[in-house]
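Let me give you the structure first, and then I'll get to my questions.
The complex appears here without one of its protein chains, the remainder shown in place.
As written, the chains take the letters A, B and C, and residue 1 is the first residue of each chain.
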Amino acid sequence: MNEYFLILISTILVNNFVLVKFLGLCPFMGVSKKMDTAIGMGFATTFVLTLASITSYLINTYLLVPLELEYLRTIAFIVTIAAVVGFTELVVNKTSPVLHQSLGVFLPLITTNCAVLGVALLNVGASNSFLQSAVYGFGAAVGFSFVLILFAGIRERIESADVPVIFQGVPIALITAGLMSMAFMGFVGLANV
Amino acid sequence: METKRLDTNQIMRQVIYALVLGVGAQIYFFGSSVIVQIILASITAIIAEAVFLQIRGVKIKPAIMDGSAILTAILLAISIPSIAPWWVVVLGVLFAIIFGKQIFGGLGNNPFNPAMLGYAFLLISYPVQMTQWPGEFISFSQGIDVIFGLNNVDGLTGATRLDDVKTQLMLGTQIRDINLESVSQLWINVGFLLGGIYLLLRRIIFWQIPFSLLLGLILMSAALFFIDPSQFTSPYFHLANGATMLAAFFIATDPVSASTTPRGRVIYGFFIGTLIVIIRVFGGYPDAVAFAVLLMNITVPLIDFYTQPKVFGK
Amino acid sequence: MFDATSTLSLLALLFGLGLGYAAIRYRVEGNPLVDQIDAILPQTQCGQCDFPGCRPYAEAIASGEAEINQCPPGGQEGVDALAELLNIETMTLNEEHGEPEPKRVAVVDEDVCIGCTLCIQACPVDAFVGSSKVMTTVIAQECTGCDLCIPVCPVDCIEMVEIKPTVRNYIPDIAELAHV
Partner (left out) sequence: MSEFAFKGGLKLENPYPADEIDLIRIPLPDKVILPLQQRIGEQAKPIVGIGEHVLTGQVVATIDDERCAPVHASISGNVVAIDEQVMPHQSGLKALCITIESDGKDDWVDTSIGCTEHYELCTPETIYNKIRVSGIVGMGGAGFPTHTKVQLAEGCHTLLVNATECEPGITCDASLILAYSTKIIRGAEVLFHISRAERAIIAIEDDKPEAIALLKKYCNNDRISIEEIPTKYTSGAEKILVKSVLGIEIPSGKFASDVGVLCLNVGTVVAIFDAVVENRPLISRAVTVAGNAVKVPKNFQVRLGASYDYLLSFTDLEEGKHKVSMAGMMMGIELKGTNYSVTKNTNCIFVDMDEKSAPAKAKECIRCGLCNTVCPVDLLPQQLYWYSKGENIDKAVDYNLLDCIECGCCSYVCPSRIPLVNYYQFSKALYRQQVKEKEQTDKARSRFEFREMRLERNKRERAEMMEAKKKALKEKMASDKAQKDIIEAAVERVSSSKSDTEEQDGN
């Protein structure tokens, strides 16, 4: 139990995928303009990441390893992730067309979100068990969503700030992300997993 | 309810006055080099702000006259070790003013506490210089020597009590074998506490943040202490050491970067308190205040949104 | 090698089947995008975008046949809003289609009007009232200020009049309040 808790703490705070490992920056910058979109993206990513880490674990353990095809890992994982993302996109489009619209290109781009592939590969690298993989994927996704939503909140506030013209838009967002990352340095040493 | 209508400049000035006792205690125990740091920091802050505003083509005078840059500079200068080399404080203030404040549009627009950004930046970049406090009282001339590197003055430095305890615990020493007392830390904290009470009485800060911060700090440390007194220090230790009182009354209460709803302030303060203890105890940086404040700064828009007071008729 | 290709092919086949099923199961009818674009457009129906009305233009944007910067009445804000909706870089308003102008309404000089009803046929929102050989007039609330009635009038009796600010719809200027 304690172990899973530590995995969660580690992935959400200490080794946050966005602010500490700098993975998944593309959607982090892209869909953080509005809080609603960020929340939607958070849920979509959480769903994809958890499902992707589970399926890729299964494929790795029950297909690639027995057949000694580990060298196909990357491509197999990408195929898996692409399928999961495709599925998510269809579901989101059906259930919430507005969210689908506002996520825009970033929804299919979860496919190439390095955080997703990163989680799958890191799981294998750490030889995590099935449950560990699932918790790891889930934690990473929650960490991603958490900072995405917080970041969206700050960006909504900064939007009305009197930022010098040359820093407006993406530059100030990147600076803010950098400062957030600095704040997350405070968690260093909290849990090492 | 009848309040004298202070203006923003007067508020800033009052906060600076309220710092006097705490700074006085610092001077009493560590010598007057802290004054040198304050002056250095203030000059840097004013120059940095003036240059930035000049480039932006904004009027310089009103922005500098509001006193917020000097307040940031002072808070940073009294947080860092009084014998840190001169370039440390200069770099920290530059970072605080430029990246913490002006780049977002100046006073009122910054989502993070500038002084704490400067501090965190220094702590990450120069951990050695940032953790060496004077071990004893040093004279003014000695202080000048150390700050400007004119003479190599060894043997003056020592770790803070927080660092010390952390290191000893890491080495496996039991709490009961460690000397937890630190007269200087205690009196400095008392100084800031009294200054804070002055601000509360003048209604310059609201009670929610300091109160809930201290509450969070006490509850968290008490919980840990209750679990294992041999591993964790007591709530009293956390109250009397480090920048606890400075954080509670002067840093977390920076209105610009803090939550502004009544309930939001309670949540904001409480989590800063708990985070301070968690990072001090488990984290890699025993001087946890800066990180705790910055981390909660990030959550402010969210807290504000979800803790809006019930509007009349809704 | 056979193992590798067959395994991957099998995987791909399985996923393909699954997605194919999902595509049928979660099918979405129609294109909600057109409605969203149409909601942003100002509905002047002026045709300055080279399409016969706002909805046709919305359909053209949705299918990628038209740029988002062809709507002068929507102004630069309209272009920006479309860019945000479509998640693309915003562009400046294309001057070829015209320049944004303050909102106006058509007023008929009733002494000159000969009742030819050409304007009634030209008006995209049926804001003209009248029948042949009697004087025609405009329902001011319905007029979108599209100018389409101007060229068709044989006696030039229609004039576009700017809507003046009144005490009722006055918007204070916050630039005056801005400090320093």
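We adopt the following convention: a contact is a pair of C-beta atoms (placed from the backbone, for glycine too) under 8 Å apart; a residue touches a chain by one contact, two chains touch by 3 or more.
Since this is a predicted model, take the numbers as computed values, not measurements.
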| item | value |
| --- | --- |
| Visible contact partners (per top-of-document touch definition) of the missing chain | A, B, C |
| Where the missing chain touches chain A, by residue | 156-157, 159-162 |
| Residue ranges of chain B at the interface with the undisplayed chain | 1-3, 5-11, 62, 66, 68, 106-109, 206, 255-256, 258, 260-262, 265, 304, 308-314 |
| In chain C, positions touching the absent partner | 38, 41-45, 53-55, 124-127, 141-142, 144, 165-174, 177-180 |
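What we mean here is this: only the chains that are shown with their structure count from here on.
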| item | value |
| --- | --- |
| Most centrally placed chain, judged by C-alpha centres | A |
| Top chain pair, ranked by number of contacting C-beta pairs | A-B |
| Cα-centroid distance, chain B relative to chain C, in whole angstrom | 54 |
| Distance from chain B to chain A - Cα centre to Cα centre, in angstrom | 33 |
| Chain B, residues touching no fewer than two other chains | none |
| Touching two or more other chains - residue numbers and ranges from chain C | none |
| Contact footprint of chain B on chain A as seen in their complex | 35, 149-151, 153-154, 156-158, 161-164, 167, 172, 175-176, 179-180, 182-191 |
| Chain B to chain A touching residues, read off their complex | 56, 99-100, 102-106, 109, 111-112, 117, 120-121, 124, 275, 278-279, 282-285, 288, 290-292, 294-295, 297-302, 305 |
| Residues on chain C engaged by chain A in the complex (per definition of touch) | 3-4, 7-8, 11-12, 15, 18-19, 22-23, 25-28, 32-33, 36, 85-87 |
